[in-house]
Structure formats: C-alpha cells, structure tokens
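This is the structure I want to talk about, given as structure tokens.
The complex appears here minus one protein chain, its other protein chains still in place.
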C-alpha cells in the first residue's frame, strides 16, 4: 500500500496523491483502446477498473469505494484524469444515483446498488414531475400504498428521460394524504421492467423526443426499496435535486449544429456568422452581438469567480445565478441569430443549417427557462435563499394534502 | 326658459342645446377680459357665472346646478366651451371635490359646500397617503376619535399637494381598530386652518416641492363633516379615487422645458433634438427614436380607440392601460434623451436646457411610475380587474386591524 | 359593395370568426399543415362563397370591392385561428397588385377566377435575400421587341407551389415591371421551400429565359406593387394583432385554471404582471393595425408611417406574446401537442414577410422626416 492510500488521508501529501494517480493512469489508461471499444460498451470495463481501484469517488469513505479524501485532494485526482482524458472519477460529485443511494440506503441496499451504479451497470431514470406537479413538485399525486412486503404505485409521471431503457427509476410518491403536502411523500427505488410501467415518448416543440410520459398502474416496489424514512421523501428529494443541479449548469444546448455547452469562445462564432450573413457592418446588430457575447462572457466570469470564492471557503451567492443567466443567454442569442438571418429564418431543414440553428435555439431555450424550475421559480429561490427576502404566504402549506386545491 | 332647458332633457334636441350654449357664450364669454384678469383672481367670477347659468355640471340634477343632461348632450356643451376656449364646464366629470360631496354629503352639507366647490371659492387638498400606507392605502393609521360633536384626529399624511393653502382636506382616518382593515375607515371633510395642522414641504428628487407632509395633532372636525357612513369610508374613497383618475391620465409631465402632457407630436421634437445633437444619422439611435415615438403614438391610438368603444357602449379594457403605458413612455424617452446628449447629460442648469430636460425627465418619470399607484400595483389592477386573474392571498384582509403587521 | 360602417365590419369579423371556429380548429390546422399543399380546398371554397376571397377585388370582376379596413378585420380572425390558406398571397397581395396594375386585360382575364377561388395567384417579388423593396428584386426581364423572357431567382414566394397564376416582379431596362408566367413554363424550376412555420407555404423559382407576359406598363410596375404591398402589410398586421390577442386569451385562461402551490398560477405576480404587460402589447397591436387600415382606406397623408408603425408594433407584439405564452404555460407549453409553439412559429414568419421590425422602424423615422 502506497503512502497516498495510507490510513490518515489528511496527512497524505498532494505530491504523493499526484504520483500515485499518475502512475496508475500510466499503467492502466489507454485512450486508443477506449476509442476502439476495447473497454466494452460505453467503456464500462474502464469504469469498473476505476471503481475497483478506488478512484471513482475518492471523497467517499474507504468502505464505499472511496479514499476519505478532502476536496482539494480529490481535485488532484480529477485534474490528472482530465489531463489524459480518462473518464470515471469525480462520481462523488456528479453521480446523482450513487450519491442518493449512498446517503439514504440501508447497508444491504447500498451493497447491492452502489457498485452497480458507480460502474454504470444499471440504467436509471427520474420519476419526479407530474402533469399537475411541475413548479410545485410537492403537489404530486402519484400514490403508493402498502401491500404486504410491497408498495403498489399508481399515477403518472412526465419529463422523464431514459424511461424506456431504465432498469430502475427514482420515484417520489404520496404515502400519506392526511399530512400537509411536504410531509406525506416517500422516495422509492422503483423497478421499471414490469408490466404496469408504460412509457410513451413526449414530443417537444423542437420536434425531438428526449423525454417520456410514464404511466404507472399497480406497479410493485419491494418495501426494502424505500430510500430514507417513510413520509420523509421530501428531504431525500431535495438532496437528490442538489446532486442533479451540480450535474447540470454546463449542460445547456446552444444552436442545433453547435456543440453542447455555451462556449466561452461563442464570440468568434457569432461574429463569423454575422460576417457570413453580410451583416457585420450593421451598427444596430453590432450592439446586439456585443450584448450577447457579453452575457456569455459575464456568465463565465461569474462562474469562475464563484469557484474561486468556494475554494477560498467563502460561500458565493453567484452559483445560483447561472441558470437564470443561461436562460437569458439562450433566448437573446436566438433573437440575435434570427436578426442576423432575417427572412432566411423562415426556413428549416438541414439544407439551411443557420436557419435551423436560429429556430432550434429559439424553441430549445425554453428547455432551460422552463425545465428544472422555471425562471420564475429560480428568481424566487435567488430572492429567498440568496438575498434573504421573505417567502410568500403559502396557502397549502399546513393543510392536509387531501384538501389542497388542484387544477 | 328656452327649449333646451325644458322639463324633459332627453327630448331636447342637440341643435337646441348647441344654439343655447353658443348664444350664452356669445353674450357672456370674453377671452380678453379673462386675460386681463377682469374675471377676478383665477377667473373665479367667470366660473361663478358658469355655475349660476347651470353650465358647470350639466349632467347633474337641476336642483344641484345641473340640467339632467345625458353624456352626449353634456359633450355638446363642453365642445362649445372648448371651441371658444372658455373654462368652467364639465365639472360633473372632473371636479373631484364637488362630485364627492354631492354623492356622499347630506342635504345641509351639500347646500353649504357644493356651490363653493363648483365656484372654486374654497381651496382643497387630499389627505390620503401615509408614510406607512402607500400602495396599501387601506393600511392607514391616522386615527379619528369621537369627542362630543367633534372628531379628534391624530396622525401623519404625506404626498399632499396644496396643503399649505387649503381650507379643507378630504381625509381618510381609522375610526375602528377592531374591524378588518377596510372596514374601520371613515371619510372626513377636514378644516385645515387650525393649530393642530402642521404642513411641511416635501422635497422631491427633482429638487422641487410640489407636495407636503401634513402632521395632524388633535385636529378637530365637526361631526357633520363625516362623508358617507361611519366606518364606510373605504367606499367613499374608491369613488373619490375614480374621480381623481379621470382627472389625471393626461397630466404626466414631459421634459422640464416642454409643455405638460405627452404630445402626439412628440415625434417632431425628438427628431429635431437628434438633428440638433448631430445624432440623427446614427442607426442605433434611429431605432430607439422610432421606438419611443411609437410608444407615444400607440398610447394615443389606444386612448382614441377606447374612447370610440366607450361611445359605442362597449366597455374597453384599454383605459386602464394608459398609466402603465405612460410610465414606459416617460422612462424610455428619458433614456433616449440621455443617449442623444451623451456627455452633455452630465450637466444641469438653465444654461443647458437639453441636459436639464433629460435629467428632469429621468427623475420625474417616477412621479408617474410610482405616484397614484406604482406600476406594480397597476399591473395587479389590470391583471385582476381587466383580465380576471385571481387575487393573491391577502393575509391581512380578515384580521382585526389592531393585529395587522406594519413596518 | 357600399362602404361598411364599423358595426358592419364587426359583423363581418364575427362571421369569419364563426366559420373559422368551426372549420379551422386546432386539430384542423394540425391536419392541414401536414398536407402537401398546406391548405384545405373545401374551406377555401367556403371562404370564396362567403366573399372573403374576393373581398378586395373590384365588383366588376366578381369581387366585393372592399378595402383595408375590412380585410384587416378578417385577418384578425385568420391570425387568431392560424388559418392555413393562400388568402394573403392570392386574395390580398396578388389581387391588389393586379387591381392597381391598370392592366384592364389582365384584370379581366385573371381576377374573376381569383375572386371565385377557382384560381390561386401569387407574386414572386424578392430574391434570396428576402427584401421586399425595389432593391430586393432579383429577376431580370428581357424583350426581343415582342416577347419577354425572365432570368434569375425569386424566393419566399408565398404558396408559389399551389398557384396557377404566377405574377413576377422583374427589373427591365425601363425600371420595374410586372409579368405573368404560366406554371407550365416553370416545371421543376419551382421548388417548395421547407418552412419553420408549418402553416405557411413558400417556394423558390429559378427563371432561365422563361417566357413571360407583361402586365401593365414596362418600367412603371413598382407603384402597383407598392400599393399592393401596403395593403398586404395592413392585412398582415391584422393577422398579427388577432393572433396576439388569441394567444393572450388562451394564456390567461390557462393561468386562471392551472393550480400550483394551492393557487391558480395567475394569482402570482410573476404571471399576472406578464399578462398585464402583454395586454398592453396586444391592445397596442390592434390599435396600430386598425389605424393603419383606416389611414390607408382614407388615403390619409399619415398612411405610410401608420403602416410602418403597424409593421413593427404588430410583429413585436405577436412575437412577445407568443414567446411569453410558452414560458407562462411551463412544461406543457414545451410540448408539440400544445398549440403555443404553432403560434410562435407563425409569429416568427409574420415578423419576416414584407419587412422586419428593424426595417419598419428605420422606414418609420424616415417617413416622419427623420
């Protein structure tokens, strides 16, 4: 056992960690093999290797595939993986599923699922939103009723991605209708491969189908698959949502033809586009181009400052602004791209990629301004949690859920 | 008695009315005399003449200086007065004071004050807003307590104009602290010339003082000066506010050097200003100029359409939009004027009238966006009364006022 | 048709509204927009029988001789119902350009069938840059003394693929002129364009020494085109105002009924205040469209700026209302099955046809003497 994996991780020097991970990567990582598929489908064999060598979640305890590293130590590992382009580490930050199970599962449950989730051996989906419970997730009406050693679930979920291929879904359902809304919800690890689960693709305004509606009819879940306390699911959900948020943020999609993520170098693309469209000399559009580029750059600067402040231990109010900022970036860029094209934006199809970009972005910007909490909900959160402004009166907060008004 | 003032006003022909008013004006109106002050201070003698000839409030009943005219008939009179530039008619639409007294006073009270108010023989002011009751006027805390044949008033009012010269103030005060907020308010006709009334000018951000703070200390009001029922003052106030609103609307002030009112010909002035500043060729500013001119023009078109619809008997949702539109016009025009001047806007004083215009408008635009109900309150009103959207939960609505939270 | 008064115009509008409520429901629109021609011939015939298709065509040619104020009202309902049809192309643009062309022969030959709806007309006017101005004309006409041929590309030809009367604006040595081309001369040179707004049909036409017939006077074609464009811009403004109003109504209705946190979402200021601001936009659009129609109908001096004002105010209002509507609907507004995006697509198309808001604003300040 090397020094870096010694008993007292805090005492392990940064250099020792760097040496160990570098030498392990040198011995094991092979980008060419990955490209050729030698690590199995989706590189799962590689991920398994990373997990078994305890690099997947170094901040976690040793008994759960980790190394008890602090954040700075874990960042060294992540930096070295990133340097050679190897995936699989940092799952203690970004693996929503494994984190949730580790935090809320009992020992037996964790033994069964944590390794499988770290190794991506099972496919997962999220069964949270409902047609009647969007912004107000706690207003959910999918019901779970106890029947012997099982729960029987009936209801409808929506905006679920990956439902068709999922082995399990993380499900919130109402288990007590007499308590106020937040107090009657439980959190389940729901087996998806069973007859009562019907998955229908949901067509988006972009004419894509990345999400599903999921109809649950007498779906059965073993009682052991309850995560966290009975009727204590709201807190589990909050934790899971926090993990999810830390995964997102960089995930917003730009124009259809572009890569994912709002690139910091977006300025070059927009200027090139204006030049190509013969509009770069238009003073009005130049102001708009500068504005949009600035929104992107400012968001990047905000994010960088927030990270720096977090690393210095100062909690930063800026983190929560990113989603709202991204929403504005996407909507404003869509308008700008439309104005650069003028009548060209009437068209769509792959023969007109610039028009398709502008039109796709116009529609898909709503994915960010609505999905994962609308801009309006986001402003509430910033106003209340960051600025400390008081909440609105909540008319349904202390009412038995059975009597709460619904659409 | 001429045909036009016959017993059945509905049967009076429009032509007969027009003839009568034209001939009366021909006999009595003398613009030169008015200019020279021959009609006394503020032309009060002229107004008295108009009142005595029953032209001041033709829609009112005959026993109250009116002619029982319908709206179309009254408009004929107003048109003829306007044609020759004579003031004094249409008070049944715009004389807030006289209308309120006529509607809510008892016979004796009306006899005493209605003629004096129509003839502008007494000066009035409004004692509504308080430092703690702005948007939430019903949250007022000025108290009136009964003492024999009088009420004794203590409290503070604010945003009162003309308080220093007023003979009477229309005052709302709380007379019952156990009822919910709207139910404990009474409406008084308050004598201002007494020792307990202290008037202090309020300095605005424009460095003008058009308003006062009024401190009321053991101010005494005869019991007969209660207008409307005891504790029924909220309804009286609503009526009075409606009269006030119909007086306003055209009253917003533009740039300091300009005349009152947002002229429909504002386009010419803004274009001339841009030309003078050498900025008319700037394509970015041209877009902004077009935008601001359009806001003004659209507001004028909306108002014209609303009037036409009202005349056709269709109720129009547009009327309530004018104040919100005006607020945007003023703020946007202020920005535009600033951009036309650039560094010139750093200056102020009468040597730099263009800068003074831009800077004054920048500040005074808040008079419209805050005064008489903020834009935010106005949006509530439009959303609820025009679009029929439901109200917010009102936490203080059914609570005894004594227990309502205040700042 | 004797001149209508305002209550008769209301009645005309209501009649169209009732027809479209019946025959251009959301499901009708979804069905029709996915067909190749993009319009419902039976409904088109009904509109012709009601006199809507011939509304702007002179009575002597079988139409009703109505004007800007009437078509504006009709188009408010067209926008509200997202009607899929060649109305704008044939009954408004082509009909009014022909009507202004001064070419009695062409009018006699073409207008009666257009009024009956048995013939569908369109105008090829702008090139691939999409500028509906004289500078935007990209087709060149040449004459050997007797016969004319056209060369060049015309794009964004509305319902070009469905037209049997194809009018073409082209540059000649004398200036601008209007031509007619037989569809049989075009063949594959006419190509349907894929549109983002599925309720719209556009085509591109390549002319290569294509035979054409002159309409009106050589070199003096633009005034008739401009006259027709102005009427069409007013009609389009009506469509935008009507669309904005309908989308706002739909959104307000949803906000009254959708409950979250135990309250209708319309009780939250975030939604309520957006709705109030949108009402201002929507009402201003209606005022602007109707004012432009009235100014044009009364040939007021004010007509040109009034049309430009409507051009940007209505486009901006329709865009703003449809964009906010999706946001206010939340998740359901992001689904294909909800009509919000269909209106957004139409609003985007309408904001481009015949001129963008930026173009109209620049034109407006010019027309005001700036």
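So that you can tell them apart, the chains are marked A, B and C in the order they are listed, and the count of residues begins at 1 in each.
By definition in this document, a residue touches a chain if its C-beta (ideal position, glycine included) is under 8 Å from a C-beta of that chain, and two chains touch if they have at least 3 such contacts.
Only a predicted model underlies this, so the values are computations on that prediction, with no experimental measurement involved.
Within the full complex, the chain left out of the display contacts the shown chains A, B, C.
Only one of the listed residues, B:116, B:152 or B:370, touches the absent chain: B:370. In the complete assembly, the contact with the undisplayed chain comes from B:205, out of B:42, B:205, B:223 or B:308. Check B:58, B:142 or B:345 against the missing chain and you find that the one touching it is B:345.
Interface note for the absent chain: among A:38, A:84, A:122 or A:389, the touching residue is A:389.
Summarising the interface, chain C meets the missing chain with residues 268-270, 273.
By the touch criterion stated above, the residues of chain B touching the omitted chain are 129, 131-136, 139, 158-159, 202-205, 207, 284, 331, 338-339, 342-349, 351-352, 355, 359, 362-363, 366-367, 369-371, 374-376, 379, 392, 394-396, 399, 404-407.
Residues of chain A that touch the chain left out of the display are 267-268, 271, 274-275, 280, 283, 286-287, 289-291, 293-294, 297-299, 301-302, 304-305, 312, 317-318, 321, 324-325, 376, 378-380, 382-384, 386-393.
Heads up, the rule we're going with is that only the chains that are shown with their structure count from here on.
At the far end from chain B, in terms of centres built from Cα atoms, lies A.
A summary of chain positions shows that the Cα centroid lying nearest the centre of all protein Cα atoms is that of chain C.
If you average the Cα atoms of chain B and of chain C, the two centres end up 44 Å apart. Chain A and chain B have Cα centroids lying 55 Å from one another.
Looking at chain B, one finds that residues 283, 287, 392-393 touch two or more other chains. Among the residues of chain C, those touching two or more other chains are numbered 263, 268, 271, 358.
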